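Read the structure below first, then the notes.
For this depiction, one protein chain was excluded, whereas all remaining protein chains were kept in their positions.
Going in written order, the chains are labelled A and B, and every chain counts its residues from 1.
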Amino acid sequence: MIDLHFFVEIIPTLLSGLPLTLQLAGLSIAIGFALALLLALAQQGNHRMLVWPIRAFVAVFRGTPLLVQIFLIYYGLGQFRPTLQAVGLWWLFREPYWCAIIALSLNTAAYGSEILRGAIQGVPRGLVEAASAFGMTRIQTLRLVVLPLALRQAIPSYSNEIILMVKGTSLASIVTLMEVTGIAQGLISQTYRAVEVFVAAGAIYLTINFTIISALNALETWLTPYRVRA
Amino acid sequence: MKFNRLAAVAAALSMFGFMHTALAEDAPKAITIATEGAYAPWNFTNADGKLDGLEIDLANNLCERMKVKCTIIAQDWDGLIPALKVGKFDVIMAGMFITPKRLETIDFTQPYAIDPGGFAAAKDSDLGKLGASTEKFKMDDEAATKAAIDKLKPLLKGKVVGVQAATAMLEFVKKYFGDTVEIREYKTTEQHDLDLAAGRIDAIFAQKTALAATLAKPEFANFTVAGPGFVGGLFGAGTGAGLRKEDTKLKQMLNDAISAAIADGTIKSISEKWVKTDVTPVK
Partner (left out) sequence: MTDALHILSLGKGGWGGALLLAAGVTFALSILGFLLGAFFGAVAASGGLSPRAVPSWLAKAYGTVFRGVPDLLTIYLLYYGGSIALTEIGKLFGSAGFVGLPTFATGVLAIGIISGAYQAEVYRGAYLAVDPGQFEACKALGVARFHSLRLVIIPQLMRHALPGLGNVWQLVLKDSALISVIGLVELMRQSQIGAGSMREPFVFYLAAAALYFLIAAVTGSVFRYGETRAWRGMVHA
């Protein structure tokens, strides 16, 4: 059943979808991280007008499937073209590429903000007090003391989130984007050899994720030289 | 009510149980037929979750003629042939064209319908201004087809065209317009209809009867079927029932039933009920 020759034949075709997969993952992880950091910081001050809408946003995006979010943003909002045109956003929602980026970014921002919020709260209070005793401003404390510690603390959880995002890009094929999974489906409709094609596509994702995990592990070890790993 | 509940229990049980599908050589007593369930008016799912449409009526009629117990299930379009091959079901009736390419992998009955493929676009677009035409081109006639395509090409230059993935429609647009338009592939025709209405794409290419059904809805008042229809060639002999190559006995039974349904006008009346025209294949 396993035909090596066939694998060798389809892998270049599948890899032609890799740039799009990496683009979708990279852009949405970057946008999502920026947004997550903003949301996490905004929740540090306890302004109710700020905290409640953020909590609602996080709850909604964590409580519903990514697939539903993509469909809602792509096909759902497509129904409101006149309104979106009036507010000048149609160029964004017109393109499946941007709809996928928006859905993936918002999704990862919701999960990421919770990870970062926890990590920021985990920074010992004494350090913040010490920083202000040195005469650091709040911004300086944040930039030089709180964030470096919190971000390092967050690496293990955040790397899980990054893996979930790479996997999440496979849903973009549903809104006509031809990334690795989309190309895999096209190959199946031409060759009707589903098992081989999906195994090959799975191996590509596994390689991406393995590389990311190794890189982030190395980063964590590098940032915590004093911690001897068990 | 009581009957409904029993049926529900039976359906639930069959979800858990294993399905044994037909044996290759013997005359099957029960078969499973798969359709897409998202291709109105040929096959679609209505509000109570039941499958309905031309092919559902036809399938039931054929099964009655064959004296075989049939179960009709829905399956995503791009999974139909792979799933048939691994034995998820025995027959495909899903508006599937008998194309030369598919015949390499699976077998088909004789056609039970012939329906050309065509474009639909906004009425005020260059393509839409052509309006609907009853002209039909046989793609086996290369010269005539090329002339018709060359007339359409300038109207479509640089436009975005939506087609359903894994279809002969997609093969057509790739082959004849691949250098002219941007192609977007959709899982279902319903999805490219939504994007046509939303203005994300400029035109769609699909079976003419399906286009007509879509354009009859109020949201599509500003859209029209545009240009001629295409048959033959890439589209093969028409729409047929797909089955595994080894199921020769089943093929024989289905062919006899289709011949009978063509002869006594059943296909004509079912097609007039659902697609408002007669799609009976003419010999």
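To be clear about the criterion, a residue touches a chain if its C-beta (ideal position, glycine included) is under 8 Å from a C-beta of that chain, and two chains touch if they have at least 3 such contacts.
Note that the coordinates shown come from a computational prediction; the quantities given were computed from them, not determined experimentally.
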item: Which residue of A:Phe57, A:Phe71 or A:Trp98 touches the chain not shown here; value: A:Phe71
item: Option from B:Glu219, B:Asp256 or B:Glu272 whose C-beta touches the chain left out; value: B:Glu219
item: Touch list for subunit A against the chain that is not drawn; value: 1, 59-60, 62-69, 71-72, 75-80, 163, 167-171, 181, 184, 194-195, 198-199, 201-202, 205-206, 209-210
item: Where the missing chain touches subunit B, by residue; value: 14-24, 37-38, 40, 44-49, 73-76, 79, 82-83, 86-89, 188, 190-191, 193-194, 197, 217, 219
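Keep this in mind: only the chains that are shown with their structure count from here on.
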item: Separation of subunit A from subunit B, taking each centre as the mean of its C-alpha atoms, in whole Å; value: 38
item: Partner subunit B, residues of subunit A touching it in the complex; value: 75, 78-79, 81, 94-96, 174, 176, 178, 182, 185-186, 188-189, 192-194
item: Complex contacts: residues of subunit B adjacent to subunit A; value: 78-79, 81-82, 85-86, 105, 162, 165-166, 184-187, 191, 194-195, 197-200
